[in-house]
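With one protein chain removed, the remaining protein chains of the complex are shown where they sit.
Order as written gives the chain letters A, B and C; numbering starts at 1 within each chain.
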Amino acid sequence: MPQLTIAKAVTNGLRAAMEKDPKVVLMGEDIGKLGGVFRVTEGLQKDFGEDRVMDTPLAEAGIVGTAIGMALRGYRPVVEIQFDGFVYPAFDHIISQVAKMRARSLGTIRLPIVIRIPVGGGIGAVEHHSESNEAYFAHTAGLRVVCVSNAEDAYWGIQQAIETDDPVIFYEPKRRYWDKGEVDVSGASRGLFTAAVAREGRDCTVVAYGPMVKTCLQAAEAAAEEDKALEVIDLRSLSPLDLDTLAASVEKTGRLVVVHEASTFLGMGAEIAASITQRCFYHLEAPVLRVGGYNLPYPPSRLEEEFLPDLDRVLDAVDRSLAF
Amino acid sequence: MPQLTIAKAVTNGLRAAMEKDPKVVLMGEDIGKLGGVFRVTEGLQKDFGEDRVMDTPLAEAGIVGTAIGMALRGYRPVVEIQFDGFVYPAFDHIISQVAKMRARSLGTIRLPIVIRIPVGGGIGAVEHHSESNEAYFAHTAGLRVVCVSNAEDAYWGIQQAIETDDPVIFYEPKRRYWDKGEVDVSGASRGLFTAAVAREGRDCTVVAYGPMVKTCLQAAEAAAEEDKALEVIDLRSLSPLDLDTLAASVEKTGRLVVVHEASTFLGMGAEIAASITQRCFYHLEAPVLRVGGYNLPYPPSRLEEEFLPDLDRVLDAVDRSLAF
Amino acid sequence: MSDNAVVGGGASAASSDSTGRGDAITPDDLAVPVPAVGDGGPEMVQMLNPEGQRVETAVSAAYAQYAAELTDEDLRGFYRDLTLIRRVDTEATALQRQGELGIWASLLGQEAAQVGSGRALKPQDYAFPTYREHGVAWCRGVDPLNLLGMFRGVNNGGWDPNEKNFHLYTIIIGAQTLHATGYAMGIQRDGDVGTGDPDRDAAVIAYFGDGATAQGDVSEAFVFAGVTNAPVVFFCQNNQWAISEPNERQTRIPLYQRARGFGFPGIRVDGNDVLAVYAVTKHALEEARSGQGPTLIEAWTYRMGAHTTSDDPTKYRVSADVEVWKLRDPIMRLKAYLAHEGKADSAFFAAVEAEADELAVHVREGTLSMPDPTGESMFDHVYVEHHPLLAAEREQFVAYQASFDGGH
Partner (left out) sequence: MSDNAVVGGGASAASSDSTGRGDAITPDDLAVPVPAVGDGGPEMVQMLNPEGQRVETAVSAAYAQYAAELTDEDLRGFYRDLTLIRRVDTEATALQRQGELGIWASLLGQEAAQVGSGRALKPQDYAFPTYREHGVAWCRGVDPLNLLGMFRGVNNGGWDPNEKNFHLYTIIIGAQTLHATGYAMGIQRDGDVGTGDPDRDAAVIAYFGDGATAQGDVSEAFVFAGVTNAPVVFFCQNNQWAISEPNERQTRIPLYQRARGFGFPGIRVDGNDVLAVYAVTKHALEEARSGQGPTLIEAWTYRMGAHTTSDDPTKYRVSADVEVWKLRDPIMRLKAYLAHEGKADSAFFAAVEAEADELAVHVREGTLSMPDPTGESMFDHVYVEHHPLLAAEREQFVAYQASFDGGH
């Protein structure tokens, strides 16, 4: 099986989707000759032409707004937002149009739009380049929100997102773009809208998605040395949540720690804690604990290591959970 | 004490703030001669002039963006967003500028901007006029988010919001605009950033804010007839949350039901459930239950009664909580 | 072809006038001195003056050919459209007052702008409306009951947009201009521009108001359309008001000139002159279809009624202005023209009136008998594919409802 970086896996997934369906078009800033600032669309304009890989004007509302129009004409636009912090000018179109159009039309309209967003911090960038804004979209009915954590999910996930007739916010963990993993390119799209058990364990469940999955797996590795068996769940889908997989794990371990980069207040951890507590009330030995960003704007990069959850903070939360 | 509608209480509060501080300016669509579509700014342009009550061009990003500039020049802009569903074009400025400017400047900049938003459903309106989008802003560090439920809080709350040097999203419960209540206009601003116990009780705590407070008080009335004593808490501040008041109540009752119009998934109820469960783990006799909008775009108005939480749904949740 | 297609009519002079306007004018109102209410200026393309006379001006010559193509039957069809859609509007306003609609956005005064442009469209063209394009909807063959249903609150848009190539109403000001531009970019990708095949080449028309021009979305649509040379016509109905705000709060120069800043033509047309609107729009659509790119049309018109039934225009404008514009009524002038030129007779006008009466009944009865959607239906169209949370909520909802039916 080939070893691919996550970035390259997305590239190959996009290519496969474009080869399969001529209605798939890519839109975004600098995605043509440059191949995008992360080079995810590298080579695609050369191979598929400017009509299918379009360098748009520098205007995110315009990009998403025209993507909606293209979708209404029968295309399947895949939009690249250059960095997480630049999606807000398009927020109105995503919330009021993309998410609601199908319901508005009583089901006569389908908007199979994918909005790709490189997400999260840890790359030493200036402001607005390290945001974790998944909660805004996850709270928005009508959207699907996913975040991949490894190359295989990136390759298949982007294809599955494109094939889906619902609009999908597709987060790519930018600081893991260059991490390599095996990708089985045989078979068919799989699993994007369900959670995966990334590592089995019986003492405490740790759930994460995107960039934090690796951190949690490392924490589990470290915990194993102290004979604590963490079960790590990779959510993949943030909306809808695969509560069945989560609940099954929590019923086994009795404890849950949620980890994400976003600020904890009203972050994904809040929903997971609320719904799992409701569902597994009598199984929980400890309250669901949350490890996340602090409730402040993403700090300047020289402080990001102190802002972002790391192995130690995950283990600290696990210990606190186990101490209950 | 005078009886005022909530709408009129805001008007009077705005007037008081404008009289006290010449730097207070109002900006928005149709707020001049028309007095705003809800007539909240009625008479103010006539009395304070067009420079202090400005009919802006029809562009929400422009309104909030220029309000930021005015604040940088030393003004205290109070922006009216005509309806909840029209705030999204301004989202970028609120999230990336208003919320972050102070941190960005290491504290040298203050942005005392108030963004008034009539919020919620129940008025039989067409699409985009009944949104409950408080969770987006509450999840955003750097903002304060409040929602008043009665005339006295409206009168004092708007003044307190304007006096605060932090930016405030100020929600007004539009379907309660015409509800009257007593307003004690003596004394000073009070209480906006803390929760209030609206009714005491020992069997179950019910927490709400804005339009749902009335519904919950009615539910408590009904429950009292069946000898169930509900404690109703009016949050007022959604960010920060006054967890002390909430926790004290839950420690007494052992049960908590959160009620809001917004979709439950990642709504305020999620955060309240998560944080109260963590804080009161050993006091809770039942999981925190949430009553809210379903997870779908706000429905056409002929269905809104079925979408919105009402007295019955609140009581149903209380019963489920008590049955644990 | 549209269901509400143009039908012909008979011979001679004008009968009763039924412009069916809203608010009555009191003597008090008339005491206010009549202000100079902008008449659009010499740059405005006009073909029928307010008195219903055919005029030729310098700027209108370029579009005369399109007006010349119109048969008498076409003109009678326009008259029928104008009259019928005004009747729908009158009826809807009444239904709102009677509590049958939650709100209604009247097109009173803007009928010519909508019918003129709507009739310039080919079946393969696509229109993106605001919330006030009832006349365009009519031209596209959308049953007015669909529009009323939305304002009644039984749905948020009840027609299949692809059936009539007429998108759902867009309430977020300006957003549809980008959707229209994207749709036009799709047409380009389909190769349906500049082929020379009149049944294939297609264009898009995006409607918006004077207020909307302030929104960033509209400027971005101009940027995207300019850069991609997309086949889209931007059709701005300048009805002088954005709720309570006059043009001066949105721009300091005439709106049609906005296009100059983006590199494509802008035309001001008399929006109360159905002929001129038709001709100018036809031209702009031809340009778009043949690959010449976008055009901005500013239709100079007036919102004769309130912004919506929730609005009270007496708060912000003087009735004298409205009086001035009454003299420019789009229907009266076409009627005068048709009658004077002998293109229609009283039998025709009577027939149209009768048809309008029938339509009013259809609208009224249809509204009164419109079923409410079931509560369950709100879960139906959120996602195409399975969504566990929504499925669970639907189940709970059904069970909860049943608990009441069971006499809980």
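The rule is short, and it goes like this: a residue touches a chain if its C-beta (ideal position, glycine included) is under 8 Å from a C-beta of that chain, and two chains touch if they have at least 3 such contacts.
Since the model is a prediction, treat every value here as computed from it, not as a measurement.
Every shown chain touched by the omitted chain in the complete complex is listed here: A, B, C.
Of the listed positions A:A125, A:A229, A:A248 or A:A286, the one in contact with the omitted chain in the full complex is A:A125. Residue in contact with the omitted chain (choice from A:V25, A:A59, A:L289 or A:V318): A:A59. Residue-wise, the contact with the chain that is not shown comes from C:A259, picked out of C:A202, C:A259, C:A306 or C:V352.
Check B:V53, B:M70 or B:A270 against the missing chain and you find that the one touching it is B:M70. On the side of chain B, touch with the chain left out of the figure occurs at residues 25, 51, 56-57, 59, 61-62, 65-75, 92-93, 96-97, 100-110, 141-142, 144, 164-166, 239-244.
Contact between chain A and the unshown chain involves residues 29-30, 32-35, 37, 55-59, 61-62, 85-86, 88-89, 124-128, 265, 294-297, 299-304, 306-307, 312-313, 316.
Listed by residue number, the positions of chain C touching the unshown chain are 213-217, 219-220, 223, 226-227, 229, 248-253, 257-264.
Simple rule for what comes next: only the chains that are shown with their structure count from here on.
The greatest centre-to-centre distance from chain C, using averaged C-alpha positions, is reached by A. Chain B has its Cα centroid nearest to the centroid of all protein Cα atoms in the structure.
One finds 37 Å separating the Cα centroids of chain B and chain C.
Look at where the CA atoms of chain A average out and do the same for chain B: the two points lie 31 Å apart.
Here the spacing of chain A and chain C, counted between their Cα centres, is 42 Å.
Residue positions 61, 92, 96, 100, 103-104, 141-142, 239 of chain A each touch two or more of the other chains. Annotation for chain C: residues touching 2 or more other chains are 155-156, 172, 216-217, 378, 382, 389-390.
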